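Showing subunit A:
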Amino acid sequence: MFAKLVVNHYEAAAVIIFGIGLSNLLLQRNLIKKIIGLNIMNTSVYLFLAAKGYISGRAAPLLIQDAAGNWINDASVYVNPVPSGLVLTGIVVSLSVTAFALALTLRLYESYATLNIDEALLKMTREQEALEENLLQESDEDVLL
Partner candidate 1 sequence: MNEDLRIIWRNFFNWVMGNGARPENEEIIPEAPPDLPFTQKQESRNSRFHELTLRERYSHWLEIHGLHLFSNVYSGMSVLICVVIVLLLLVTVAELPKFGSENNPANNEVMERYINSGGEETGAKNIVSGMILDYRAFDTFGESALLFTAAVSVLMLLAVSRRDSKNSPERLHKFSQDDSILRGVALLSIPVIVLLGCVVILNGHLKPGGGFSGGAILSAALIFAANAYGFGSVHKFFSERKFVIMISSALMIYALLNAWSFFTGANDFEAYISKGAIGNIFSAGLILPLNICLSLIVAGILYGFYALFSEEEI
Partner candidate 2 sequence: MASIASNFLVLMSVLFPIIAGFALFSRPIFEDRHVYVGFMTFISAGIIFLAAFCAESNLIVLCRVTQDLSIAFRMDAPARAFSCLVAFVWVLVTLYSFEYLRRRPPVDRFYAFFLSTFGILVGVACAGNLLTLYLFYELLTFMTLPLVMHSQQREAIRATVKYLLYSLIGAALALGGFFFFHVYGVSMEFTPGGFLDIAKISSENSREMILTVIFLTLLGFGAKAGLVPLHSWLPTAHPVAPTPASAVLSGLITKAGVIAMFRVVYYVAGADFLRGTWVQTALLYIALLTIFTGSMMAFIEKHLKKRIAWSSVSQVSYVVFAMMLLTPDGIRGAVLQIAAHAVSKSCLFLSAGVVIYFALMGANYHYADQLRGIGKELPVTMTCFALASVSLIGLPISGGFTAKWYMASGALELGSVGIFGVVILMISALLTAGYLLPIVTDAFFPGEDYDYTIVVPFHLPMNMRIALLLLGASAILTGVFAGNIIDFVDANMIPLLY
């Protein structure tokens, strides 16, 4: 298996980076780092795809002219263009997701003054408890009155 992994070293590296990104996305407490993890994860998939389109010894998918000035459109000259197209789309996708997630993070920080989503939950429950206690005290006063 290891020998095969050496052959597919781009893919293997991509998969390892995917794992790093995924664990960042799931485990990091800090939202900014989570989003960096998301980006790492997505980029690794693009690396994977780009590696899948590569064919050794071939040219980039830009049509070239031969000596006589004719366009060479022989499929055995160029690498596979499909993954490039997919990755182009994918890069914009991850940019959009990043921008949106960052905007959400800023709003969260504005409300809770923390970049940690669990801490935000904790703060929220504490606030609610305080609110309930206040209500309870008020209603007790009502009873006394």
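Selection rule: all candidates are chains of the complex that A comes from, given by their letters.
As a convention for this text, a contact is a pair of C-beta atoms (placed from the backbone, for glycine too) under 8 Å apart; a residue touches a chain by one contact, two chains touch by 3 or more; residues count from 1.
Computed from a predicted model, the values in this text were never measured in an experiment.
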Message = Taking the stated C-beta criterion, I'd like to know which one of 1 or 2 contacts subunit A in the complex.
response = 1
Query = Given the complex with candidate 1, which residues does subunit A contribute to the contact?
reply = 1, 4-5, 7-12, 15-16, 18-19, 22-23, 26-27, 51-56, 60-63, 71, 73-78, 80-86, 88-89, 91-93, 95-97, 99-100, 102-104, 106-107, 118, 121-122, 125, 136, 139
